[in-house]
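Quick notes on the structure that follows.
After this line comes subunit A, so read on.
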Amino acid sequence: MNELFNLAPLILVFPIIGVLFNGLVGRRFVDHDRKTGERWSGWFATIMALSAFVVVVLLNLALHANHFHAETVMLWDWIVIPGQGLSIPWAMQIDTLSVAMMLVVTGVGSIIHIYSIGYMHGDPDYSRYFAYLNLFLFFMLILVAGNNYLVLFVGWEGVGLCSYLLIGFWHERLAKDGTMKNANAARKAMIANRVGDAAMILGIILTFWVFGSVEFNHVFEEAIHIFESHEEMVTLVSTNIEMAFSTALFAITVLFLIAATGKSAQLVLHVWLPDAMAGPTPASSLIHAATMVTSGIYLIVRSNVLYELSRALSVHSGTISSSDIVALVGASTALYAGLIAFTQYDIKKVLAYSTVSQLGFMIAAAGMGAYVAAMFHLITHAFFKALLFMGAGSVIHGMEHGHHEVAHGHHGHDDDGFDPQDMRYMGGLRKLMPVTFWTYLVGALALAGIFPFAGFWSKDEILAHANANQGEYGLFLVLFILLALAAVCTAFYMGRQLRMVFWGQPRHEAARHAHESSPIMTFPLVLLAVFGTVAGLFNLPKVLTLEFGWSLTLEHWLEHSIQTFELMEEGILAHVPHTPTSLIVEVAALSLGLALVSMGLAFYVYRDKPKTAADPDPTQKIPGLWSVFGRLPIDSFYMKLLVPWFNRFSAWLGFKFEWSFWHDFFHERVIRDTFVWFADLSANVLDAQGVDGIVNGLGSVTRWLADGIRVSQTGYARTYALSVFLGTVVLLIYFLWPYVMR
Partner candidate 1 sequence: MFGEIIKGLGTTLKHLFMPPVTIQYPEQKRPVRTRFKGRHELKRYDNGLERCIGCSLCAAACPADAIFVEASENTDEARYSPGERYASTYEINMLRCIFCGYCEDACPTQAIVLEHNYELSFYDRASAIYTKEMLIVDVPVNGRATPQVVEPGVFTRSIPDMENPK
Partner candidate 2 sequence: MAINTLSQLAVYSLVVGFIMTFVVITGFAYTTLLERKLLARLQHRVGPNRAGYIPIPTRGGKERKLLGGFMQPAADAVKLFFKEDMTPVMVDKWTYFLAPIITVIPAIFILAVIPWAGFVPYITPEGRDYFAIAPGINVGVLFILAITSISVYGVVLAGWSSNSKYAILGGIRASAQMISYELAMGLTVLVPVMLANSMDLGVIVEGQRGMWYLFLQPIAALVFWIAALAELQRAPFDLLEAEQELSAGFTVEYSSMRFGMFFLAEYMKMIIFCALFAVFFLGGYRGPFVDQVPALGFVYTALKVFLGLCVMIWIRASLPRFRYDQLMSFGWKVLLPISVVNFMIVAVMIVLVEEGVLGF
């Protein structure tokens, strides 16, 4: 094994050092001296993130040197119950898939750290923010580096925690109507995620029951083994219950899917993600766009063997497979969220729904068996969506500063309900914020899937996959249509956003006075814009007969850790949807054309509308769009039906059960009275007579002894030294005695 793999634990050590620094002492630094303190706090965290990135790059090199063979770095035995066959190690699996994720997490993470130094400038809780950010990196790296489902789950919960903390970072802030907007958003995220997490726990338990292990490799080997031996029934570990293998596999994969819908914001658990935009923008960019929300995709891609087996089993029996459900959920989320994005005015909410939509793309790709395409879209999306969010952050920053300037200009000028995030107040920022504009443009074009930018290649690969396999799998035609429509939506709402924010006339004084952000914020934008442009090169398909040396790099790279490829080669799986390796010109032309037309349409429709902030949106003319999607049907459903009933049930539990029975009766009468009686007995009888006597007696004896011995303590160091020397000489003579006396 290459020695470099031993560095792997460092990727966890660096972020946790950052957490400790910022969590324990960072605040003192910042409070003591704002300027220097911020520098220490921010750069320390950034350097820790960068160090982790460097280590990941070294791991990458090590993988190269190791011919891409995965390595498991064992840290310690975590949960071991001898005799029960339960042994779960805390180990890190370093393979191409996890390293690809780590590169994205630490790379984009580092850039966002740098951006945050500028963005969070002046915030009273500066160091707390960076502590959270590093904590997030720590947990995210646990998530992607774990070699079993349980470690993955630790990271899964950890990032959920960080997400909660960061959404509620400004938890004291109130919305205009007096609700605790941020705190509520954080809670919403937490609760929505719990549903998925419950499914995840069930899935892990079921996995262990069926396969006797939670380590990825064991589980997959065992699953393949059962599949190959054509066993219909499996016995659950340590019980005598038997279960049909296909049912078990279906249950596990669907539970994992539910987990993924929770974390990756898919229908119907997506409701938390748009609200999560209440957090600081860099955090939204890192957690709710680039990395954490993709962990659902990672989970599915990681479990690709289970999903493919499930597909194979269902082809056999003719029923719908869990992979198909995954793909359907993803595709419908993509379209649904894309439509909602039309109706949003908040610059970040548009991006949030766009994220949901793009995650739908990835999930759909994973469900269709295009795991490489899913990962490819994940990586490119991480770049350009982080870029878009940070660009939006820069715009918001500029608007706030502009508003500040205006407010200073007119004293007593009342706040007119101005919201720096509302696109209706913006406009014409192209000239005022050139760097932000150009980088944002790159990000938007990449997201819309316009030709040479990264998004085009990754999105096209997914569509091509759906198109190429529709002959074999009937469902894929439906998926293709859904995804193509979603792509059209994407191009439209991005066009709308670009037009409203950067073109036209400023619709508010603040937009007139906005100005470019500081270099520490624009530098990361430029960096990410470069990646957003060229990231397509990672997995360039073959074009006609042209084949470049770097074509399909990602595919060749991930081949080594996505076992489906092996299964296919070994002939264990007969029918596996295969992604075409070369560019299908018709599909590419179709998607590019649709995107261009749709974007152009958006620019046309919004050419001079809205004129003022109060103007209605032109798309309100489309029947059903605003009346259905604009009202967020699923959110409303939750709020109208689920929440009141749940509240009533909680109130009953709280007042009747908890208070009347548990407190008043059980605690007060049963426990307290018994305890008081017992305490009385010990204090007045046992302690006063028994224990005190012994202690006092011991004390007297000790004092009597000490009085005798203290004479020997002269206090002169030389006396003590003399006795030490005496001892030395005596010992020496004792040892040398046989020689001395001969």
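We take it that contacts are C-beta pairs under 8 Å (C-beta built on N, C-alpha and C of every residue); 3 or more make two chains touch, one makes a residue touch a chain; residues count from 1.
Inclusion criterion for the candidates: all candidates are chains of the complex that A comes from, given by their letters.
Not measured: the values here are computed from a predicted model.
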| Selected partner (touches subunit A in the complex), from 1 or 2 | 2
| note | Counting only contacts in the complex, subunit A reaches candidate 2 at residues 2-4, 58, 61-62, 64-65
